[in-house]
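One chain of protein is taken out of this complex; the other chains stay put.
Chains: A and B, in written order; residue numbering restarts at 1 for each.
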Amino acid sequence: MSAQPRLAVFKFASCDGCQLSLLSLEDELLQLAARVDVVHFLEATSRIEPGPYDVALVEGSITTADDEQRIQQVRRDSKFLVTLGACATAGGIQALKNWSGSEAFVNAVYARPDYIRTLETSTAIADHVAVDFELRGCPINKYQLLEVLQSLLAGRRPRTPTHCVCVECKRRGTVCVTVAQGIACLGPVTQAGCGALCPAYDRGCYGCYGPSEQPNLVPLTDHLRAGGMKAEAIATALRSFNAYAPAFRQESDRLAAEVAERESTP
Amino acid sequence: MSSAVTSGVAIAANPWLAQPARIAALTQEVAGVATYHLRFVDPEVNAAYRFRAGQFNMIYLPGVGEVAIGVSTGGVRTGGVAGPTPRTDAAAAEGPTWDHTVRVAGQVTTALSRLGVGGTLGLRGPYGSVWPLDEFVGKDVLLVAGGTGLASLRSAIYELLNNRDRYASVRLLYGARSPDTLLYASEYPAWIDAGMEIQTTVDRAAAGWTGPVGVVPQLQSRLRPWAPERTAMICCGPEVMIRFAVRAALARGLNERQIWVSMERNMQCAVGLCGHCQLGPQMICKTGPVVRLDAIEPYLAVEGL
Partner (left out) sequence: MADQAATCEAFAAELPRWIAKGDFQSLIDRLWELGYRVIGPTIIQSAIGYDELRRVDELPRGWTEQQSAGSYRLVQRSDGAWFGFNVGPHSWKRYLFPPQSVVARAERQGDWWQLHDVPDDEPAFAFLGVRACELAAIAIQDRVFLNEHHTDPTYQRRRERALLIAVNCTQAAPTCFCTSMGTGPQCSAGFDLAITETADGFTLEVGSERGAAVIEGLPIRQATADESAVAETERARAEEQISKRLDTTDIRNLLLGNLDHARWDDVARRCLSCTNCTLVCPTCFCHSVTDVTALDDGSIDRVRQWDSCFNAQFSYIHGGVIRADVRARYRQWLTHKLASWIDQFETSGCVGCGRCITWCPVGIDLTEEVAAIREVPS
């Protein structure tokens, strides 16, 4: 029996993209494999060992009654539980149903809606069990995942920045797309980690990494509206992969409420 | 045509190159606080190292990070009150050790607490300003400390007591959370013997505690005899405690040029460059940690500065 840390990867409601980040580490993965025992990773191997696990990487959100039970077992089996990505950390894009209920979505998506058993909400892992570390992103950044695993091996907290994307834009010399092109960008309120990818290609930040530390959303949305952007459009922009992250949810709700009030006033 | 580019440039020394040091001995002080008696691995470096009371070193644990820790008494002593450095390591002849009293608080100090005697780490320093003990000659020296803040006064205490006859009086007012968290308690008898008056207080008493219960500023208000015109006060502890201690001293007639405090901020570079440790106009790593009160008094009470 190996004395190496036992690593398990679990999937809930998600697209598998975050798990793929682990596989796309390629070279690093081989070096990593020499230092940990991967005992449960269905995406990569059919080998399945029961718990306990030293580290559990959990991808996906909770959308079914089965999942609600399964995550409890994962928690019981795992010493250190890391959530991977927007689904596991904030409920993911599928949390859009939290505003309208699942019925309309199920009817629109599935040929046989009657086969589908789902909860009315998509919720983050932390809404169900204690989470030791949340790794953001849609998908996660593989180097940040590497940092998490390395830090666990070294016995320290992972170093993933909590500041906003703007810092990464400026470090790489990207010209601000909001200031120079008037493009709406969530960078100032979104946590860094992607390396400020989109603005480097003249796109505004979509908020894939969720809210940054202490995001100041109101002045940003005020400014976007002053520039001619409609409250509806801003609310839509906030309601994407991290729609149900508290800071984004709160602001999109505030804007939506304003829109609703305006529409109800003749 | 001469190339302008190849002109020789004498490149400055890199401050980030910490020197390897070893934990020569370890003293568990109180719960969560230990004194690491460190010795540079290179004997020449160790022999050449000097610091002055009040200064700090950066302790580096590779892969984890760095933390600023005050250097307390250490080194070779001749006569006077001996520093309490335990000589449990067989090789005391290897040279002096440099003592760092550390409370487990963050990542680096946690990682440090997992190292035992013989463990290695990086050390660079000393950095920062000093307690201006020479200015205190002939005066009543009042030391005010709270919690682990006493560690920053320890080398000053030994220096004062080793030259006790130069000072009119040396008094320590020290507050801790509870009797079992009083730092360096085993050293107090030697300090008293050497001519220091010590008053301690605790926030919460425990069985057997006969001393006062309360905060340090209360001790200050009862201090007798009291001659403000010839008193110098040095102070270290939690920032809120410093604020109250300073207020109590000012209320008893000291002025801002008679009080020195040791401040704590996030220090990374220790050479006044990274910007983390600012407090108003001060860069605490460079113009501090010891600052005279008049330099920071307007900023001490400002929330979030």
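Going forward, a contact is a pair of C-beta atoms (placed from the backbone, for glycine too) under 8 Å apart; a residue touches a chain by one contact, two chains touch by 3 or more.
The shown structure was predicted, so the numbers you read here are calculated from the model rather than taken from an experiment.
**Student:** Given the contact rule set out at the top, which of the displayed chains would the hidden chain touch in the full complex?
**Tutor:** So, taking every chain into account, the missing one touches A, B.
**Student:** Using the document's definition of touch, tell me which of B:62, B:189 or B:211 contacts the absent chain.
**Tutor:** B:62
**Student:** Taking the full complex into account, find the residue in B:95, B:122 or B:212 that is in contact with the omitted chain.
**Tutor:** B:122
**Student:** Among the options A:60, A:92 or A:187, which residue touches the chain absent from this view?
**Tutor:** A:187
**Student:** In the complete complex, the non-displayed chain touches which residues of chain A?
**Tutor:** 28, 31-32, 146, 150, 154, 159, 161-164, 166-167, 170-182, 185, 187-189, 202, 213-214, 216, 218-220, 222-223
**Student:** Considering the entire assembly, which residues of chain B contact the chain that has been omitted?
**Tutor:** These residues of chain B touch the chain that is not shown: 1-7, 9, 11-18, 20, 41, 62-66, 105-106, 109, 120, 122, 264-266, 268-269, 271-276, 278, 280-283, 286, 298-299, 302-305.
Going forward, only the chains that are shown with their structure count from here on.
**Student:** Could you work out how far the Cα centre of chain A sits from that of chain B, in whole Å?
**Tutor:** The separation of the two C-alpha centroids amounts to 44 Å.
**Student:** Along chain A, where are the residues that touch chain B in the complex?
**Tutor:** Its residues touching chain B are 154-157.
**Student:** Could you pull out which chain B residues touch chain A in their complex?
**Tutor:** That would be residues 63-64, 107, 111, 114 of chain B.
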